[in-house]
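Removed: one protein chain of the complex. Kept in place: all other protein chains.
For subunit A:
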Amino acid sequence: MNLVVNGDAESGTGGTADPVTTVRGWKVAQGAPALIAYSLGGGYPTPTDPGPARRGSRFFAGGNSPRTTLVQDVSLPRSGPTGRRAVDAGKVRYTVTAWLGGYATQEDGARLSVEFRDAKGTPVALSVLGPVGAADRAGRTGLLERTAEAAVPPTARSARVLLVFTRSGGGTSNDGYADAVSLTLKPAGGR
């Protein structure tokens, strides 16, 4: 099960390149993102550009701010095969995935990170994906898949997911793009 709410940008207001002030499931910590429809055109990623196979109708973009940040705090399950007891026994692994991209040869980018925290909020694990540069995209508009997998350390109780869009140089539009953000847990063999 994907623990990230609205990691696919499908919920809430949006659909155009205009920035929005709220995004379902996320806290807008900085700037204002746009939730753009793949059908919008105008140079934005389209249904046929590189991106998730099942991409839905919309993706995240950085809006018009030089830096736009979305934050989502995820509580880890209390019980079950990936619950606290299993985490503290070292028997849970996580996988974080995101499709990240940008526009043509520009270096605007999107970065997705997940920081696992103990009950006091101290970081105990970290995975950082992206940002994907123009060279990674071979100068083509689109999104590429990035993923990381690791053990959930004992004492982890929550995860903070941070999605950061950065604009490079001048211009107005922050063309860092992201879609299909997911964080999943699975039972592992243990120590």
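Keep in mind that, in the parts below, a contact is a pair of C-beta atoms (placed from the backbone, for glycine too) under 8 Å apart; a residue touches a chain by one contact, two chains touch by 3 or more; residues count from 1.
FYI, contacts and distances are computed from a predicted model.
One chain of the assembly is not displayed; among "Metallophosphatase", "Ferredoxin", "Peptide ABC transporter permease" or "3-oxoacyl-[acyl-carrier-protein] synthase 2", its UniProt protein name is "Metallophosphatase". Checked against the full complex, the one of A:55, A:84 or A:117 touching the unshown chain is A:117.
Considering the complete assembly, subunit A touches the hidden chain via residues 29, 66-67, 69, 71, 90, 102, 106-109, 111, 113, 115, 117, 120-128, 130-135, 150-151, 153-156, 160, 162, 164, 166-169, 176, 191.
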